[in-house]
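Only a single protein chain was left out; the remaining protein chains are all shown in position.
Chain nomenclature is as follows: A and B, assigned in order of appearance, with residue numbering initiated at 1 for each chain independently.
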Amino acid sequence: MKELNSKIPAGPLSEKWTNYKAHQNLVNPANKRKLDIIVIGTGLAGASAAASFGEMGFNVKVFCIQDSPRRAHSIAAQGGINAAKNYPNDGDSVYRLFYDTIKGGDYRAREANVYRLAELSNNIIDQCVAQGVPFAREYGGLLANRSFGGAQVSRTFYARGQTGQQLLLGAYGALSKEIERGTVKMYARREMMDVVLVDGRARGVIMRNLVTGELERYAAHAVVIASGGYGRVFFLSTNAMSSNGSAEWQAYKKGAMMANPCFTQIHPTCIPVHGDYQSKLTLMSESLRNDGRIWVPKNEKVAERLRKGEIKAKDVAEEERDYYLERRYPAFGNLVPRDVASRAAKERCDAGFGVNNTGLAVYLDFKEAIGRLGQKVVEEKYGNLFEMYERIVDDNPYETPMMIYPAVHYTMGGLWVDYELQTTIPGLFAAGEANFSDHGANRLGASALMQGLSDGYFILPYTMQNYLSDQIGVPRFNPDAPEFMEAEKQIREKINRLMAINGKQTVDSIHRRLGLIMWNKVGMARNEQGLKQAIEEIKALRKEFWQDVKVPATSGGMNNELEKALRVADFLEMGELMARDALMRNESCGGHFREEFQTPDGEAMRNDAEYSFVAAYEYQGPDAEPVLYKEELKFENVEVKQRNYK
Amino acid sequence: MANNGLSSITKKLIMAVTGGALVFFLLFHASMNIVAIIKPEGYNKICEFLGANWYALIATAGLAALMVFHLIYAFVLSFQNYRARGKQRYAVVEKQEGVSWASKNMLVIGAIVLLGLGLHLFNFWANMQLPEVLHKLGIHVEEDVMALVADGSHYIVNTFSCTAYSIIYLVWLAFLWFHLAHGVASVMQSIGWNNHVWQNRIEVIGKIIAALIVVLFASVVIYYWLIG
Partner (left out) sequence: MLNLKLKIWRQKNNIDKGRFVEYNVDNIPEEASFLEMLDILNERLVLQGEDPVTFDHDCREGICGACGLYINGHPHGKYKNTTTCQLHMRKFKNGETITIEPWRSEAFPIIKDLMVDRSALDRLIQSGGYVSVRTGGVPDANSIAVNKHDADLSMDAASCIGCGACVATCKNGSAMLFVSAKFSQLALLPQGQVETYERVQKMVARMDELGFGNCSNTYACMAECPKGISVTNIARMNRQFLAAKIAEPLKK
């Protein structure tokens, strides 16, 4: 049995990172040139890490799945990025950002990591401004801030509704600078197929060139996985089409542990599903909840008439409307955290009050805001979002209320990493959404960008040096070594096996079925019976997949269906682990809601005595149950309380 | 890529500067022509003034140089643009909103303008400045030709009393309008005198200048066509 060592430095919370940096080992410039690092993914975490490594003098190879590093899905983040700058002078501090993040995560995150994140948040803003990220400004020329859910201060920096795009383009610029200097070599349209271990350490990867279809072997002294989350297990999510969890999953199968896999964030304000051909869901920024009021009809019959299209939302009289968030949570109203808002919407729809022809939607109404502020102000604040909604739904939100429904958005779980962001495989690091480290059971808005960039710009450059300091004598690895050839052979066999099935079902149709199982049984509300069923159903579906999937052979190397099939093969295994984890965790916390564990009025009930730990799973083989390891969470700097938003 | 050592922006700048200078020449030429309506003798005075004198010859050479550079770079740029577009063309092409026909066909319009210029030089310059120059160089020129080298009014009357010529000239001027309507605004853009405030104004100013030049020229043609 392995020991999980989180390697948290000694000393008071606020000095841990300073102490770490003061005592870590370094690599001198001449030696850095002899060391190679592979980075998988070019989102905020991957691009910033690769650029920083390059600046330091390491040889970096960076891979992305899209045609350009600038298209990683970080680009789609809308709202903003948190930092404890306290520019508005409203009482913010590093400690307060730390506290809000720990509380928002429902006390399931590691104190030391979160504190470091809060500390580094300020450096991120400085860095991005220096790079020329066009953040919103006040008339005096200084940076503007706005408020976000889960905080009482205004600490979110933003660039219109495109903050993720601008931060990513900043990191992409830094990366491009290093590519031009020759310290970083960029490989686009490549997907990671496997991590190669030599003597127990991560020493390279096998990549599939998506254009030629060839498998390629790359060796290095260390590997960083920054490939994002695995929300597309649910098929429908706000993630991009190529977002996948396969890189993490291969690492898991090679011995890295997966932590808290069941912690999934379901975002409350997305455009509802409109048909079974639908490929993905679109998020509407959380900021809409600042002025929009969420309601469903009070009367089931009215809801039914709305569903049938006999009446319209505006025909429902004011006293006939149930503003259920304001009713249930008078203190926070429509601004309760994401997990709470999502569950409340589901509760109303399950009870038969949902609208839209599917019955799976609630209204987000701006009538009151338009009356109070005037249409012009509302247009200035949310114009682009309203336009986006109208383009998709063909309905004018200034006149009729928007319809929204929760959708899978982010996975807090991921590869288990220690304080240095190293997984349980030496030399294999994980950054950004791919690791589990900072968000506990629920991520606050505007924190994902912060985490990705702090991992890449400010944490990995230090911890990577510390790891590589004793590797300076290790010569470059040969990618033709037997370990590499063996890994490549196994992937080739797997691909051949997939191609040979030649069944009757398309990859997408099976993926869609997996998504339904996940959504219904491992989604917003889970229970023991459903989870047990889900595990069995996923197993059966996996079997069906390997017997009946159809992956057409294509002329030439490019084969989109094969790419999807390889990912879905992994999702079919991942989904099972998520269900197992959800079944194991006999409590409700953050985004993980077990129906058996709720307060009489339907709120999440944590069990701190038994479940205040990180659940890390170790792979044991194709059909064997994984072994659970527990990393106890110690809270020495915050008081653990039940969250209350009433 | 064929760069001729100059960057793309420099080449475009050459187009802009030569084009811009030619616009100034056209403005001058048009205002000079209008004198032919007001007072033909006055017009002839100007013709005399602009005969084979050293300053007029330098200016003519300068004009010719502007034309040549404008032309050479038009072809260089168009050739590069053609290559950059690639061998495969779109099967379906639809007009982009707000994109003028002239802007996409400047080379062709320019070529038509050039043909008209050839005719114009044949009608006027070949009878006026050219014989004077030849004469000064000691080459024999017929006396009746020499007698008329400064009589611009004669050639105006002569040319535009012919309906065919008038129509050809008016068509030529129409093409010139298209060329200038895009060209003038384009000069401003290429040398960088454009911003979000001035963008529409520049477009309008360009069209006004183009219209002014063309109207001045055309009025002389129409006036002599009608009285001829």
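Following the convention adopted for this analysis, a residue touches a chain if its C-beta (ideal position, glycine included) is under 8 Å from a C-beta of that chain, and two chains touch if they have at least 3 such contacts.
If you're wondering where the values come from, they're calculated on a predicted model, not measured in any experiment.
Of the candidate positions B:K104, B:K136 or B:R201, contact with the unshown chain belongs to B:K104. Shown as candidates are A:Y172, A:F234, A:F263 or A:F484; the residue that touches the absent chain is A:Y172. Note on the undisplayed chain: of the listed residues A:P9, A:G46 or A:P69, the one touching it is A:P69.
In the full complex, the hidden chain is touched by chain A at residues 48, 51-52, 55, 66-71, 73, 75-76, 85, 87, 123, 125-132, 134-143, 159-160, 162, 165-166, 169, 172-174, 176-177, 179-180, 186, 188, 211, 238, 240-242, 274-275, 277-280, 282-283, 388, 391-392, 394, 457-458, 461, 504, 506, 508-509, 550, 552, 554-556, 558, 560-561. The missing chain lies against chain B, touching residues 1, 3, 7-13, 77, 80-81, 83-94, 96-100, 103-104, 106, 182, 185-186, 188-196, 199.
Operating definition for what follows: only the chains that are shown with their structure count from here on.
Mean C-alpha positions place chain A and chain B at a centre distance of 63 Å.
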